[in-house]
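Structure, as structure tokens:
Of the protein chains in this complex, one is absent; all others appear in place.
Naming follows writing order (A, B and C), and every chain is counted from residue 1.
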Amino acid sequence: MSMPVSPEKQSTLSTVDILSQGMVINVGPQHPSTHGVLRLILTLDGEQILHCEPVIGYLHRGLEKMMERRPYRHNVPFTDRLDYLAALSNNLGICQCIERLGGVEVPERAQYIRVLLMELQRIASHLVFLGTFGTDLGATTMFLYAFRERELVLDLLEECTGARLTYNWIRVGGVPDDLPEGFGEKVLGFVKTFRQRLEEYDQLLTRNRIFRSRTQGIGILPKELALAYGTSGPVIRASGMAYDVRKAAPYEVYDRVEFDVPVHEQGDVWARYLVRMEEMRQSIRIIEQVLRDIPDGPVQTKLPKVFKPPAGIAYSRIESPRGELSFMMVSDGSPNPLRVHIRAPSFVNLSVLPSLLEGTKVADLVAILGSIDVVLGEIDR
Amino acid sequence: MRTRQPATEQYNPLAVFIEGLSTLFYGMLVTWRNFWRPKVTVRYPYQRKPMPPRYRGLFYLKWNEEKQRLNCVGCTLCAQACPTDVISMVKLGKGTNAGVSEFTMDLGRCLFCNLCVEACPFDAIYMGPAYELASERRDAALFRIADLAQGGEEAVRTNIETVQRLMAEEEKARPAAGGHAG
Amino acid sequence: MIEVVVQFFRDYPLLWTFVKAVVLASFTLLIPLAVIWVERKVAGFIQSRLGPLHVGPQGTFQTVADALKLLLKEDIVPSGADKRFFYIAPYIAFISTVLSFMVLPFAPGWVALEMNVAVLFVIGVSLFNVVSILMAGWSSNNKYSLLGGLRAVAQLLSYEIPMVLSVLAVVFYTGSLSLTGIVEYQVKHGWLIWQPPIMIAALIYFICALAEINRTPFDLPEAESELVSGFNTEYSGMRFAFFFASEFANNFFITAFAAALFFGGWDGPILPPIVWTFLKVFVMIFVFMWVRWTPPRLRIDQILRFAWQFLVPVSLVNLLFAIVLGVR
Partner (left out) sequence: MGVKERLEQGLVRVPGGTILIAKLADLMAWARKSSMWSLTFGLSCCAIEMMATAASRYDLDRFGMFFRATPRQADVMIVAGWVSVKMAPFIKRLYEQMPEPKYVIAMGGCASAGGPYRDSITIVKGVDQFVPVDVYVYGCPPRPENLILGILKLQERIRAEHLAEKKGLPRPVREPIIIPESGASG
């Protein structure tokens, strides 16, 4: 996009070596493959990227400050709009934090329901990754197939929670309502279809030679670098680090279900893709176990109308589809939190992008950015 | 600047070509299969997907056929439970028989989070299966009581009449019995 | 009656040429409407959806509406654009397609210009397309356009060579540079696709054709997720419509050319020749679309490596085989 040189851009120009004669090009904020409104200021030498500078903040809305002005439970719906591809994970994150702050116990059935919804959400989120990643690489049909199956998950979630995208179905002290009638059978029916569809995706995309040559050996993130930046989720697992909050610090009933943490050593785009594909299979395993083991009982703890946790500080972390999502809340005993901080996994994962991009081609930019799978709503907060 | 990509396996054009072509055919089988599969499209304006009973769409105020009034008593608990101040209302009368004369929702800032519905102790406000909110007017998001109440204008009028009647009865009954009229 | 008309045009050959030019140009403008509609329907069916549906029966008027709308849009020329090149680039692309259609035989006698070096003519004319893309990319004063244009030139030129070599195999087999001659040879001796060297040549032609009309996995010049819209990023309205039309007319032409070279052109039993031509073309277009909607796209270095390291040597060797087997 040709734009007049703004003061912002002038300052950028001074950061790179002007003598390198690189062509400065703006990718974003409106660009089909930036997954939202990320802006990347690239310095190119022909097709090769010399330097990359991400600019974020186009979605900033001061959410942490807004949360401080509202009572605890009113903040839960706002977290839906953080990582809008995995709204339930964010709900769970903040609810856990508030529960820890107030010492609220969650009934066992509610914990199972939470895990079930969480894994369905993970499948939905990874399907968006699969679809957008496919489109970025030019396989448009993959996008439509992934969204087709995502609609099936959304149908299930809609039946249970009453919304398609911003669920707000996890509350402090449990879940607001029990699972609807016959929900388990429907989930099992979906799981059966989805297994076959995963095979189809493999046949269409994973085994495709072109896809492999576009992803293998591209954007290699070494283990040390991944650790140094503090990445998490599929990004670090693809770099050979078996770190999963569900195993490292089990929450809810994740210690009672059996699942594997997929790990790949290569650290390239291909490995990140494979980790996510494998995670969907593991999510299916978890869902089946949860539906088998789910006990009867209440789903919500009664809480007072005005919820005032004692003064203190609480930190919670969960494994969202994008990585380790943490909330920190400080309470001074009033109905509103004193301070809220959100550790968004996408923000940390995005920070490795410039070091991954240097020396790659423009076409690899979309593959690498797609494989990190960032959500800008979470980064800008 | 050197590229970070390591030299991968020995590049053998023929093998790559054959593999590429075979995996392409393999993938084309999938697209071929899907070509003949039934289509999943819902032809929206002509065909609608049934909404699940829990679907959280447009609000409505519940009409109580038995008492000939809306269930809402104007206690503002829902307005207090709302994170974004969507609801405002004007209370009509006071005491147990109170009602509302005006109830406004600005769905432009509504999060559809269901917190107001859960906060309501009188079973008065619900989120219905209606979802069509597109309009050419910016103020289309502002819903007055007549838009929200089940039964529309007439229900609102009857509601006000009933509440006023109950108020009057209560007023009349108070000096005589000292209790309240039901 | 017909004789009278023929006699009339014999008397005025200039008028006849003019009529043929108008018919060809309108054909080149109209055939994309059909191809795009088929494309969108096929894409929809492959992707589990329905494609255009509500504009006309089964969405048949969809592309008409698209074309009409594009003609009515505001025509924007970006400031800083090289105006002369920016203005003429789409028309050069379009004219190159019309010129290729000129020598294409649809049925016996149904050819605008009977040329004895038709194959050479097509190869020469199709290079105009590359020029137009480079002009569009350069003159737009947009970095994405420039990248797209440069990519397009690198790709199209690289794939032109194996394509020409595979076409030459056919020429050596038939001993004719005229498309009508090639088709007549096939009517007499059977379709060339059944000859082993031509089979390989047809495969190479198919791959190169995908690259020539910018289809996945070779749709780099307008790779939407990387370069926004490639060389035509800055084009709007009618000029974009001409690029669009010439791209899809090119799609039609390249399959019709393949039909004439490898599949016997109008040759076929029972049905009239013109029907056979269109049948073959649309089957091939369907295959092109089927391929298009399946794999991801390649990277520019992979594309070029594939062309120079594999396609060019293979087509050269294949050409030698064709000469050895074909020349009698």
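Quick note on the criterion: contacts are C-beta pairs under 8 Å (C-beta built on N, C-alpha and C of every residue); 3 or more make two chains touch, one makes a residue touch a chain.
Being a predicted model, the structure only gives us computed values, none of them experimental.
Of the chains on view, those touched by the hidden chain across the whole complex are A, B, C.
Shown as candidates are C:D66, C:E160, C:D219 or C:D267; the residue that touches the absent chain is C:D66. Across the entire complex, the residue among B:C75, B:A98 or B:A141 in touch with the chain not shown is B:A141.
By the touch criterion stated above, the residues of chain B touching the omitted chain are 39-45, 48-49, 53-54, 56, 58, 60, 62-63, 83-84, 106-112, 114, 117, 126-138, 140-141, 143, 147-152. Residues of chain A that touch the chain left out of the display are 3, 29-32, 36-37, 57-63, 66, 69, 77-78, 80-81, 84-85, 128, 131, 143-145, 147-148, 150-151, 154, 162, 164-166, 376-377, 380.
By the touch definition given at the top, chain C reaches the unshown chain through residues 40, 44, 47-56, 59, 61-62, 64-66, 68-70, 72-76, 224-225, 228-229, 232-237, 240.
Basically, only the chains that are shown with their structure count from here on.
Should one ask which of A-C and B-C has more C-beta pairs in contact, the pair is A-C. Between the Cα centres of chain B and chain C there is a gap of 52 Å.
The residues of chain B that reach two or more other chains are 16, 24, 27, 30-31, 34, 40, listed in rising order.
Of all residues in chain A, those that touch two or more other chains are 141, 145, 148, 204-205, 208, 210, 213. Put simply, chain C touches chain A in their complex at residues 46-49, 78, 80, 141-144, 147, 151, 216-217, 219-220, 223-228, 293-302. Per the touch definition, chain B reaches chain A in the complex via residues 1-6, 8, 16, 19-20, 23-24, 26-27, 29-31, 33-34, 40, 52-56, 81-83, 111-115, 118, 127.
Within the complex formed with chain B, the chain C residues making contact are 42, 44-50, 53, 290-291, 293-295, 305-306, 309-310.
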